[in-house]
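One structure, as structure tokens, below. Some questions next.
Just one protein chain is left out here, and the rest sit where they should.
Showing subunit A:
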Amino acid sequence: MTDVESLAATPMGLRPADEVMRLERLGSLHATRLSFVRSLVRQMARQRWQISRVRFDLDANGNGTAIYRLQTPHGRYHGVMFAQPLDDAQRSDRVIAEAWDVTFGMVEGDVDDSLLEQMAANVPLQEAGRQHPRVLVLSRANKSLRNFSHFVEALSKGDQPDPAWLTRVGYLYRTTAVYGNGKFGIADFARLIDNPDFRRPFSAQMAGVYLLRHFSIEQVEHLAACQSPDTACGLATELRRYLGIGNSTGLGMAPFLINHPQLIAQWIAQRETALTLALRQVPEEADCARLIALTRRALTHFDETVTEDAEQSERNAATVAALPDVLTWLSSVPLDPDLWHQLVEWSARTLPLEAQELINTLLIELYPDQVDALEDRMGVVENLDLEPDMPLIRLRQLIETHYGWALAHDYASREGSYWFWYRSAEKEEPRLGVRHEEAGAEKEMPLAIGPRVARAHQRVCAFLEAHPRATVVDFLLEHPRHKEVVRRIQTLVKAPYGDIHANLWHRDMKPMHLLRTKLSFFGASRFDPKSDRWVRITLFQGAPLVEELNAEPEDLSDFDDWSFPLEPAREGIQGHSMGVRE
């Protein structure tokens, strides 16, 4: 039995859900080596995936079509990019936008003329188009205008852009939605279950984003060359590496977190398992030295990170202020076998939440051999099934044991029932309304699980008074409206990281924490909230490049070591002639 299997068989020692599933803690998570972008890059390198350009028909303004081939040992895919002129007035990151700078799809198999024609007519329309069932991923992105023009201008003169620009905004493009799983006619995720390339959750979406990153580099170099063919140079490798893809995310992520509790439980359980495995390791000098190096890198990364959001700035600053103490602690304590336990206990007592979770992330980073197998356990068959024959008294006990958090809130007060979640008629965009002030509360999305549990509990207790020996199905035949929450409870007591322990109606609830929870599993960095319910992040910043992947790296652990990327020093960055790269 491997470490992973033995821990999965006896999940003792994982942190309790009451600690892990608190919204503030979830909102403090960082990407780990199990995050989806990291897993994808490892898989690509391990299996020698190859990416090649098969079409690049862009005009002097960078508009046109580009196609990239992704060849794996098992299959062939194509990223098909459509770049088009966009009026500034139309450039919006909101889901309600109707046009974008780039739209693209990643297709399973080859792209013949008829498929290309179908995609050219529909992919740029995104939600308004009917997409082909061989499209696995559908997405769109808008330019960071300032970065784009700075990059084109610098490269066209034969200069390298200032790396500080990429520290402020780490990308040329930011996606505003990356659709998978059957949306608008594309392939269902169920179709990928037996596909060894993309059966992990969101791996196809992340591959699509990785291809966009490569396109963004090639497009900006193309523009520079068109502008000044004699002087233009290519983007230096350090900057290409430091360039990621942005993502702009709003409340749309919140319903996913609530509506896929078994999947979320699975993700968090793998992360917690990884942490427990790491804590069980007896550290050696080299491990301690590595942790110190990783902590220093993370410290610099957060010190460099720029956000206009006051609260996130404070959180970053608090992390930066805390990490020197961690370094001091690490260099002053003896190398005891339970050193990592001592570290997390000390960190829980003394460090702010984000720094605590950073330490956990870095501990997981130390042990690829022990934890990487967990990346294959991120998927789950979702089925909220009822246990109709469960004695009702048992259900009551389960609620009181596992959902104490839900019973503790006051849902009748104005503060405790302040927000309601709904979908707008505008492209079904999820929004938050103030219950007693705004219209639409009668069409509320039932995302707040706490009040539903509390209501069901109340009914169960009353029913038991009259029918002490009743089963769950007896109760539900009389009170069918509680079916969904009852089977959710019955299912999630076996997957306790599924429900977020918070009142999502409460006035003080911070939607940003929900967004960050999911984004951290994607592998997001540079959290840059633009309001309390809308955030920009960066994916793949620091990740190996397509040409490095195509070169079939020998040192896979070095290839994988790109977390918490740092701004390259301006001196020493050298461009190259466009001819060399082509």
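Here, a contact is a pair of C-beta atoms (placed from the backbone, for glycine too) under 8 Å apart; a residue touches a chain by one contact, two chains touch by 3 or more; residues count from 1.
Just so it is clear, contacts and distances are computed from a predicted model.
Participant: Given the choices "Beta-ketoacyl-[acyl-carrier-protein] synthase family protein", "NAD(P)H-dependent oxidoreductase subunit E", "Sugar ABC transporter ATP-binding protein" or "Malate/L-lactate dehydrogenase", state the protein name listed in UniProt for the chain not shown.
Facilitator: "Malate/L-lactate dehydrogenase"
Participant: For a quick check of understanding: of A:S39, A:T72, A:T103 or A:S144, which residue touches the chain that isn't displayed?
Facilitator: For the chain that is not drawn, the touching residue is A:S144.
Participant: Out of A:E311, A:E426 or A:E547, which is the one that touches the chain we can't see?
Facilitator: With A:E311, A:E426 or A:E547 as choices, the missing chain is touched by A:E426.
Participant: Kindly state which of the options A:G185, A:P229 or A:P468 is in contact with the chain not pictured.
Facilitator: Once the missing chain is taken into account, the touching residue is A:G185.
Participant: Which residue from A:Q50, A:S92 or A:T237 sits in contact with the chain not drawn here?
Facilitator: Counting the whole complex, the residue in contact with the absent chain is A:S92.
Participant: With the missing chain put back, one of A:V473, A:V493 or A:L566 would touch it. Which one?
Facilitator: A:V473
Participant: Touching residues of subunit A against the unshown chain: what are they?
Facilitator: 88-89, 91-94, 96, 130, 133, 142, 144-146, 169, 181-191, 248, 250-251, 383, 385-386, 388-389, 422-426, 428-433, 438-440, 443, 446, 471-473, 476-478, 480-481, 483-485, 487, 511, 530-534
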